[in-house]
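My questions all concern the structure below.
The complex appears here without one of its protein chains, the remainder shown in place.
In this document, chain identifiers A and B correspond to the written order of the chains, with residue numbering beginning at 1 in each.
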Amino acid sequence: MQDENWPLWEVFIRSKAGLAHRHAGSIHAADAQMAIDHARDVYTRRSEGVSIWVVRSADLVASDPADSEAFFEPAADKIYRHPTFYEIPDGVENL
Amino acid sequence: MDRDGAPTPDQALLGTVLRLGDNALILGQRLAEAMTHGPELEEELANANFALDYVGQARMFYAYAAELEGGGRDEDYYAFRRDGHEFRNLLLVEQPNGHFGDLTARQFLFEQFYLLQLEALARCADERLAAIAARAEKEIRYHLRHASQWVVRLGDGTEESHRRMQASLDDLWRFTGEPFAADDVDAAFAAHFGGPDLPALREPWRERVAAVLAEATLTMPADEWMDGGGRQGRHSEHLGYLLAEMQFLQRAYLDARW
Partner (left out) sequence: MYTQGLDQKAGKGEAQAAESAERLAAFQARVDAEEKIEPKDWMPEAYRRTLVRQISQHAHSEIIGMQPEGNWLTRAPSLKRKAILIAKVQDEAGHGHYLYSAAETLGTSREEMVDDLLTGKAKYSSIFNYPTLSWADIGAIGWLVDGAAIMNQVPLCRCSYGPYARAMVRICKEESFHQRQGFDIMLSLARGTPEQKAMAQDALDRWWWPSLMMFGPSDKDSKHSAQSMAWKIKRFSNDELRQKFVDVTVPQAEFLGLRVPDDDLEYDAASGHYRYGEIDWEEFIQVLKGNGPCNRQRLETRNRAHAEGAWVREAARAYATKQRGRRAA
């Protein structure tokens, strides 16, 4: 049998209750249990986490950078979606 | 000693704490020795975590022993200034690392016992020891999960890994009687502090081991001759070399501080 790498997994860690899981990096593991263990041993050596997600990198679907203009630029000129777009007259509070 | 020769409560407590410290130190030393030789990078990190946990536990047990004994001893005294016959660890933990299957089998068999022991110690009447045990218990629960998974992967992996894992278990099985063979220190500790009834832990140990071995498609070895003596200071030849290496600097430079 060829000595190929164990599959690659992406690791997401919640650093403390109340925060979202955040991408921490990747690890190699043969199975899901091992992936969780490895994520724990590689990425939480200094109490960086309270919860771990792992997902096989092959199962992750990403947007294509070639599409990024079509995807993300149209949002850039819709400045009226941000509260700072609106001028508030002096004297109006709690808005 | 009491008049009838049984250990006093103080002796039983100190003896128990030192045995725990010795198990943790010797196993920590073995795991440190395995570093840089792991089968894969991620396992290298896991193994180092285990080594760190054990060295950390040894320090807690020894620091407590030093307090119990008084007389200016410290954690390093117990690790570096005692000879083999003064060490009271189980024979199982001093066995050489061998290959990854041997190391895994040793960790698995010991930690199945150690977890039961810690669970019981966490409820004992000595508050300080109970607190250390409660902390160590959390660490060992994770170690055991890791070791058990590897027993299953190797047992139910390839033909070669199955054969190696079975051989490792068969080879180490003779050391699995000693943890449950209580002596007068254990009896006194159980009587005075509500410590674990070691012989009674054997059945739950067997059940837990059997469950993992079944999943791993491995055969539970038969109980034949069981080795012992480590807890009374009679060790295998391996311990002397381990200590010679570990204690070298402290022995060579007697008046030095590091």
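Keep this in mind: a contact is a pair of C-beta atoms (placed from the backbone, for glycine too) under 8 Å apart; a residue touches a chain by one contact, two chains touch by 3 or more.
Since the structure is predicted, the reported quantities are computational estimates derived from the model, not experimental observations.
Novice: Which of these touches the unseen chain: B:158, B:219 or B:232?
Specialist: Considering all chains, including the one not shown, the answer is B:158.
Novice: One chain is left out of this view; which of A:13, A:34 or A:54 touches it in the full complex?
Specialist: A:34
Novice: Applying the definition given at the start, please give the residues of chain B touching the unseen chain.
Specialist: On the side of chain B, residues 25, 28-29, 32-33, 35-42, 44-45, 48-49, 51-52, 55-56, 58-59, 62, 75-76, 79-80, 99-101, 152-154, 156-158, 160-161, 164, 245-246, 248-250, 253, 255-258 touch the unshown chain.
Novice: Please identify, in ascending order, the residues of chain A that touch the omitted chain?
Specialist: Considering the whole complex, chain A reaches the absent chain at 1, 3-6, 8, 25-28, 30-31, 34, 42, 45-46, 62, 64-65.
As a working rule, only the chains that are shown with their structure count from here on.
Novice: Could you list, by residue number, the parts of chain A that touch chain B in their complex?
Specialist: 1, 6, 27-31, 33-34, 37-38, 40-42, 45
Novice: Would you mind writing out the residues of chain B in touch with chain A in their complex?
Specialist: 40-43, 45-46, 49, 142, 145-146, 149, 153, 158
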